[in-house]
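Omission of a single protein chain aside, the complex is shown with its protein chains in their original locations.
All chains are identified by letter, namely A and B, in their written order; residue positions are counted from 1 within each chain.
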Amino acid sequence: MLMRRLVLAVPLLVGILFFTFMLVRIGGQDPVGLLAGPTATAEEVEMIRSDLGLDQPLFTQFAIYLGNVLQGDIGRSWISNRSVLTDIAERIPITLELLLWGVALGAIIGVPVGLRAAFKHDRLFDHISRSVSLLGFSIPTYFLGLLLLFVFFFLLGWAPPGLGRISLLITPPPTVTGSYLIDGLLAGDFEAAGSALSQLILPVVAVAIISAAPIVKQTRAIALEMIGSDFVRFARASGLPAERVRHIVLKNSGTPVTTFIGTELAGLVGSVSLIEYVFAWGGVGQYGLNAIIRGDFAAVQGYVMFLALFSLVVFIIVDVLVMILEPRAGAE
Amino acid sequence: MTLLHVENLHTHFISRDLDNEIQIARALNGVSFDIAPGEVLGLVGETGAGKSLTAYSVIGLLKPPARVVEGSITFDGSDLRGLDEEGLSKLRGSEIAMVVQNPRSSLDPLTRVGEQLIRVHMAHRRTTEEAARKRAIDMLAAVGIPAPEQRMRAWPHELSGGMAQRVLIAMALMNEPKMIIADEPTTGLDVTVQAQILDLLRELVESRNVAAMIITHDLGIVAHYCDRMAVMFAGRIVETGPVMDVFAKPAHPYTRTLIASTPERLREGKRAILGGGAPPNLFDLPPGCHYVERCEFADAGCRQTPPWETVGGGHYAMCARLAAVREAANE
Partner (left out) sequence: MAELTAGAAPRPKSRAAKVWGRIRGVSRRSPTSVIGFGIILLFGILAVLTPWLMPYNPVEANPDLILKGPSAANWFGTDSNGMDVFSRVIYGSRFAFGIAIPVVIVALVIGVPVGLYAGYKGGNIDEAIMRVVDAFRVFPSIILALAVVAAAGPSLLNIVLVIGILDAPIFVRVVRAEVLALRSSNFVEAGVIVGNPTRRILFVHLLPNAISGAMAQTAVRAAWAVRISATLAFLGIGIQPPTPEWGAMIRQGAESMVNGQWWVGIFPGVALILMVLGLNMFGDGMQDLLDPKRRSAGK
């Protein structure tokens, strides 16, 4: 499975690169204008045109593009006036912080609920949790963020305004990991860490709610499948006590559920971007969305590329994890 | 003195369809049979006759919407229908053990084989893990698995079908059961392996005086390995008796058709498998005898529930037309 994934990754990557390459050419507009941005001078426009070979045939353009990418040059953002690679690279840990905490919380809530729903199949808890899960699927991410801000910031005053990762009045701690919370703790700056924590709560809760819905649904489905399996039936026929049978179901559900959460991580970067946008979080997501909205197409290319690569890496990590956990994997 | 006494067992699947009409599939319609201690009963029938369902009804492992709606089940003096889930699970795997089809997929994929054997033993006996381990190794040896200590650490997916079935038999023996229910124990196994498994089963059952119910659709197995047999059709046992007697003088039209075709099939190298003809629709069974649509001897009297008739010593059949059948046989 792993080998297959790695081998397939190559054409997939090329496909993704081709897609991002074509992105600025959709709609028939002049790519140079899009990439250079409205603030570019005529000289800069010409420079970009020749750098990227935009007067050459498409194939050559793509070759140049590939060459640049492999050297780490994804283009220049006309908004920040810096290399897109730098822009994105320094924002990755910021997004990761939100994503990981959010999905972790979502899993901590979602997995037990899904399991319970499966064990109490077709009873009240099952029906209620399925409906709530459907609700989770139906709330738009950004609206959830706004709603949380409205209730917990405006109405209750418990949470700080959604204006970024740390209170505007506090100096951020020196950067070690990129996470203000961790860096604050590392530096012993508890005021900063505390502020970072309070800013984290609402966006993390939003991500948790969004991620919990599919996790509940899939965990329930997996557990139900286990419960209906041959070996569970046989375990009951062997007179194993209900506790034990439940334990068997849980153990066997572990790998598929973990795999699923991994896929969720990959799929959630999109929603996380919207949360970042609403809370001014300053991660890759907000950067990318701003780039899309304001037409910073070099940055858009970088953002799309990042998303695809991130998904790929997550899938590979999950595969490795499965190989370690599953005794059967070696036999495949 | 009977070990298992099942009388008038009715098991139905009750559900509502999309039109909110109640749909009842009458899967078992008055199943009655006995098993004496140490006796091997072969339960034969086509697919869908209700054989496995009988076994699961006895040990109380029916999945909704299936329910036992009527009948009595007495095992070793206890009324099984009166027991709750906890009481039943004390019996399962201990006094009544099961060996099932698909042995490889019936073992917990994430637990080593030895651990599973120990687990079953310790669920029912107060003992140490040491003692359980030793017993597990003994049982693996008893079922003919070479190098049993090493095999204890095997994963289920590493076993062949035959090996896995031996493990299941070992598991069944862990707690010195009074009865083993073997549900199609050799279906899906290699032909050579099948004979080995059945020989093993028969030998163990005899040497330990364990009763057995072998569920199968293969008359050959019944002929070679069982003391008595019960023939099922559409949720009823239509004939029961000592294997020799039933094979020599089948009384019920259904049994006759099957046994008559058996030597020919065996001669042709085919397996003596039951089948042929449309399976009855469990939602809409004919009143009276369920075999009426396929029976060459049916007449108007068959619209009533057929009586149990005695055919010989311990040999009974559920048919109203036995005399006519006997006449046809003597021609």
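Quick note on the criterion: a residue touches a chain if its C-beta (ideal position, glycine included) is under 8 Å from a C-beta of that chain, and two chains touch if they have at least 3 such contacts.
Keep in mind that this is a model prediction, so the values were computed, not measured.
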| item | value |
| --- | --- |
| Left-out chain, listing which of the shown chains it touches | A, B |
| Selected from A:Ala107, A:Ile275 or A:Leu289 as touching the chain missing from the view | A:Leu289 |
| Omitted-chain contact residue, chosen from A:Ser50, A:Ser131 or A:Thr177 | A:Ser131 |
| Candidates A:Gly37, A:Gly106 or A:Gly162 - the one touching the absent chain | A:Gly162 |
| Where the unshown chain meets chain B, residue by residue | 13-14, 16-22, 24, 26, 63-66, 69, 287 |
| Touch residues of chain A, complete complex, unshown partner | 8, 11-12, 15-16, 23-24, 26-27, 29, 34, 121-122, 127, 130-131, 134-135, 137-143, 146-147, 149-150, 153-154, 161-162, 221, 224-225, 227-228, 266-271, 273-274, 277-278, 288-289, 292-293, 295, 297, 300, 303-304, 307-308, 311-312, 315 |
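Everything that follows uses one rule, which is that only the chains that are shown with their structure count from here on.
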| item | value |
| --- | --- |
| Between chain B and chain A, distance of the C-alpha-averaged centres to the nearest whole Å | 53 |
| Chain A to chain B touching residues, read off their complex | 229-231, 233-242, 244, 248, 251-252, 327-328, 331 |
| Contact set on chain B toward chain A in their complex | 59, 61, 85, 89-94, 97-98, 100, 102, 105-111, 119-120, 123-124, 155, 157-158, 171 |
